[in-house]
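Yeah, one chain of the complex is gone here, protein chain that is, but the others are all in their spots.
Each chain gets a letter, A and B, in the order it is written, and its residues are counted from 1.
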Amino acid sequence: MTHLRYGGDYNPEQWPEEVWAEDVELMRRAGVNTVTVGVFSWARIEPRPGERDFGWLDRVLDLLHAGGIDVFLATPTASPPPWLGHRFPETLPVDFDGHRLSYGSRNQFCPSSPVYREHALSLVTDLAERYGGHPALKLWHVGNELGQVCHCDVTAEHFRRWLRDRHGSLDALNDAWSTAFWSQRYGEWAEVIPPRRAPYLINPAQRLDFARFCSDALLECFVAERDVLRRVTPDVPATTNFMGLQQPMDYWELARHEDVVSHDWYPDPADPTSHVMSALSFDLMRSLKRGPWLLMEQAASAVNWRRRNPPKPAGQLRAQSVQAVARGADAVCFFQWRASRGGAEKYHSGMVPHAGTDSRVFREVVALGADLRALAPVAGAPVPASVAVVLDWESWWAAQLDAHPSGDFDLVTRLRDFYEPLFDLGVTVDFAHPSGDLSGYRLVVAPNLYLVRDAEPLVSYAAGGGTVVMGFFSGVVDEHDRVHLGGYPAPFRELLGLRVEEMVPLGPDEVLTCASASLGEFTADFWYDDLRAEGAEVVATVVGSGADGVPVVLRNRYGAGTAWYVGTRPSPDFMRRLMDRVVAEAGAGPASRPPRGVEVVRRGDVLFVVNHGTSEVRVDVPGDHVDLLTGASVTGSVALGEFGVAALAPALPSGG
Amino acid sequence: MTHLRYGGDYNPEQWPEEVWAEDVELMRRAGVNTVTVGVFSWARIEPRPGERDFGWLDRVLDLLHAGGIDVFLATPTASPPPWLGHRFPETLPVDFDGHRLSYGSRNQFCPSSPVYREHALSLVTDLAERYGGHPALKLWHVGNELGQVCHCDVTAEHFRRWLRDRHGSLDALNDAWSTAFWSQRYGEWAEVIPPRRAPYLINPAQRLDFARFCSDALLECFVAERDVLRRVTPDVPATTNFMGLQQPMDYWELARHEDVVSHDWYPDPADPTSHVMSALSFDLMRSLKRGPWLLMEQAASAVNWRRRNPPKPAGQLRAQSVQAVARGADAVCFFQWRASRGGAEKYHSGMVPHAGTDSRVFREVVALGADLRALAPVAGAPVPASVAVVLDWESWWAAQLDAHPSGDFDLVTRLRDFYEPLFDLGVTVDFAHPSGDLSGYRLVVAPNLYLVRDAEPLVSYAAGGGTVVMGFFSGVVDEHDRVHLGGYPAPFRELLGLRVEEMVPLGPDEVLTCASASLGEFTADFWYDDLRAEGAEVVATVVGSGADGVPVVLRNRYGAGTAWYVGTRPSPDFMRRLMDRVVAEAGAGPASRPPRGVEVVRRGDVLFVVNHGTSEVRVDVPGDHVDLLTGASVTGSVALGEFGVAALAPALPSGG
Partner (left out) sequence: MTHLRYGGDYNPEQWPEEVWAEDVELMRRAGVNTVTVGVFSWARIEPRPGERDFGWLDRVLDLLHAGGIDVFLATPTASPPPWLGHRFPETLPVDFDGHRLSYGSRNQFCPSSPVYREHALSLVTDLAERYGGHPALKLWHVGNELGQVCHCDVTAEHFRRWLRDRHGSLDALNDAWSTAFWSQRYGEWAEVIPPRRAPYLINPAQRLDFARFCSDALLECFVAERDVLRRVTPDVPATTNFMGLQQPMDYWELARHEDVVSHDWYPDPADPTSHVMSALSFDLMRSLKRGPWLLMEQAASAVNWRRRNPPKPAGQLRAQSVQAVARGADAVCFFQWRASRGGAEKYHSGMVPHAGTDSRVFREVVALGADLRALAPVAGAPVPASVAVVLDWESWWAAQLDAHPSGDFDLVTRLRDFYEPLFDLGVTVDFAHPSGDLSGYRLVVAPNLYLVRDAEPLVSYAAGGGTVVMGFFSGVVDEHDRVHLGGYPAPFRELLGLRVEEMVPLGPDEVLTCASASLGEFTADFWYDDLRAEGAEVVATVVGSGADGVPVVLRNRYGAGTAWYVGTRPSPDFMRRLMDRVVAEAGAGPASRPPRGVEVVRRGDVLFVVNHGTSEVRVDVPGDHVDLLTGASVTGSVALGEFGVAALAPALPSGG
């Protein structure tokens, strides 16, 4: 990469053809160099089964290419046309309650449907063959925001095939699903079905395997398309756009099968702390394939799908876009180029808003184009991190099944509990799969690892000198959601030097007072483990209440390394103190400790500073820099106003 | 009309025949002169398909007539008998989720069902032929509270026929529905269906057309019955009872097809401000056909369908009934004469309560009969108004579709925001359709006109010297829910002298501080428009916060008239100050400015004063009057206790 891509979803089929030329002219004015075409074009390309209408798309691609605009071409398979659902109702998805969903929206397909897949692949083949050689084509954009789930009988048959592959025999499935409980033993394969609405709690291992299956079924859909595309255009990479922390698909697995990671991200303008979860999602995207990624969709201003959808305040779009680049994005793109006049998403803002080009939004879009040109030097550059946060989709699926100690347990919240203090300290993190290679990190944080197939990688990592921090409700079950017996968290008990007898969820108004000799007093809520140290040093305990003296933060030397356990949910303030110490002890710093609301992150040799707040701040940046965005020299510190940003490259040594 | 009708729904089939004679005697004692018979009698009249049992109804009508009681005879088509649903399940409605609803309640029919319609019309024909000449018959009461919606396949076929009529071609429908978005293009008519449960947002133009269709389908049901009745009894008028501000049916359209407007209204006794919405609903009813209307149903005391159903406090029934007469009612009727012993509405109060005639409720019913006799002079008289509030059902349907800037936007609340200050000022208003004749009004208030087919009537009205007040989220879309581009509200931008770039919904706890040089400081919430004046005078702006300086109230001279824009939701106190000024400038007064909670409204030459509060008040009424209710002379002012009322006719000039 020698530059950053800038652009957005371009849906010319929504507009009269005479608008297209104006579009290209405005794109050039804004510095747009890439657009995604065709995401929702199935019905336009194939208005009736088997027909093909490519003429309009030929003209669009030629026009873009003539204007110097590259194209990410979508396979339009996420949104089948009405005729598919009408003629083949079996392609429509069935929900948990047994309702077959209708067309009239989007995404209405059963991922297991051979009829859907056949129609989709036929179209993808023709699309690839027609445009594989088009000079504007730079990337295949497969489908859109995969996440469909179906409970129909076709899915059931597919699920059974998948289960046979996974478990081998029905006896193994009965064992894995603990069907001896509640008289659920299956006597023949035909009896096995997806989870469906039932009188009471559903078998959790069945639900867990169904979550795995759903992810795999979508992966099959993706791979089937990718294989067609690879066959026809072996040199054109393929992606499918992710959506941050979404449960339905295991993004680690999906990322393995795509060529580049792309990401759709929509922070809420009404949330003044949204930049924290943005950073988290960007770090995750960068980690999935350990490299640059594409911000495939963001909004120029408001979205349309929240209860309240305010526009972005002036300047926020720039701050958010630079934040993405700072954390590894090589593209900054939008849904969508031109705000729709009609349809379900017309109040989703566009780069060209309803108000037209004489508008704050369009002026910011033009300015952002110039900023991104100035940031070209970071394209392709890595973002260094010495801390990894562990995230595992199957553990997530299992941890949020029902009938657990707390129905309020939310993995994303738990990730944030540990991520935010690191963010506040200015420590950049990667994400890692628990079975992945952790050797490059000084510190590995596991906010939650409820399900553990194999504890060995983490245990070895610590034994070899690494530092591990682990949160509660970890190490509880195996891959079949069966409890590791003998006291929680059995697979990590030795590593952590402790034993949990019972887990204690707290009421919404319950607050614990805790104390640590080294880290001071603090409050905690939500949960605590009734545990005792078995070798670990007790760093903090509950004070008073029925839990007086129960350890809540522990530290255990293990082999050449260290393992911390946080058995409650301490206040954010304490979490910053704790992580500051952990980072320092692990040598995982430096911690830049920027002012609150300010983000500091290094990409390549450029130090990005972003003020997500509304007050002016001054941030220390030791040494001499040049701000790529302004060309100004910066020495020692930089002042940033509301949504201010700086991209500080090392100043060339001056003569003299 | 030379008198006011007084009575209620009379359901003698619920009681042994020996009770009927007592009923008539008690009606006479209470001054009841009219009852509605047969609303729920289908199964009694037609116990098995094709049978007819009219004997009991003959006796009821004869008995009533002998007692001097007039009859509104209902076509009992709102509640089909069990045999219809049992034998013809296709007549049962299907909901959005695809559930076919059961009988065992009421209203269980698909308005598009030919089987339902055929059975209904056959019964209506026989009913009309049997009783068309009965001397007690004064009015046909068609069905009951129309509002059924169905999503079944029969409805789908009907919907397609309706869409063909409306759009002509499938290309036109695809264009109108913006189906280029999300790959929704229809390739043949058979694919087009009602909105049904789908994976995500439904096409809004499809939903809007379906709302129109549902209203029209019910209208067809009404017209089909009315045509039978007109053929048989050309001189007997027909109505169907409305329910105030109900979304499913366009009451403007329905009112055009009936002979007189009738209204069911149930204020909540637990709401001390319910009289405001009562007034609003009564003004709407009066406006639908520009004349007197019938209060067809109210409750003598408690209802049964709210979460909590307290009885009316002593005196409130009288105040509410007189309020209806003051605002144009020529009838005051109840659901129902005798409270049921059994069934789903037995806790809905009756004129004769469970406790019997030795009860406060029955005594109030008797007293009300006398009051209504005293108010006979106002029967048929008009209620003058120089202000019109604009209300358009299709705009309402569109404004409350989903995926909008604010999911909390509620048209009824917006109407009240503008109606209540006028009510508080003692200014009587009419309602008007935006394409209606506005020439008789000094002031036209459009709290919201989200969907605009044709801005011309309002614009011309202002150009010709009228004053218009418009609220935010107006002028946004065309009849197909497609945005009018170029800055909101495009069709009214010239009229209003301003341009909105973005719409800003506020959070539930966000409050703006605003200031106006002429009208003082105030707070506002819910929403503001990010707008700039393009010619309009800025009357008020936001002060402080991120929106500092944004105009929120503007005033524009346009032609010979004036247009005001209110781009936020000011506090009620400011709205009173603002509307006081607007009314004064427009010459739309006089504003009587009664004490809080007191209603002052003129009908014919009688000035009604109603105290809806619990404290004694004294109200200025310049001149000499006689209170029709008491015969007392009133000079200069009148004192009213809790729920006190006065009906002040001009005193005849005394000799001397």
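We adopt the following convention: a contact is a pair of C-beta atoms (placed from the backbone, for glycine too) under 8 Å apart; a residue touches a chain by one contact, two chains touch by 3 or more.
As the structure is a prediction and not an experimental result, all values here were calculated from the model.
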item: Chain not shown: contacting residue from A:L4, A:I202, A:L512 or A:V553; value: A:I202
item: Which of B:H86, B:R161 or B:R618 contacts the chain that the document leaves out; value: B:H86
item: Residue among A:W162, A:F472, A:Y488 or A:F522 that touches the chain left out of view; value: A:Y488
item: Option touching the unshown chain, where B:A21, B:A66, B:A344 or B:A560 are the choices; value: B:A344
item: Chain B residues touching the omitted chain (full complex); value: 11, 13-14, 40-44, 47-48, 76, 79-83, 86, 93, 99-108, 148, 270, 301-302, 304-311, 313, 339-347, 349, 353-356, 359-361, 614
item: Residues of chain A (touch criterion as defined above) contacting the omitted chain; value: 97-98, 177-188, 190-193, 195-206, 403-408, 480-483, 485-488, 499-507, 530, 546
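The rule we apply is simple: only the chains that are shown with their structure count from here on.
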item: Between chain B and chain A, distance of the C-alpha-averaged centres to the nearest whole Å; value: 49
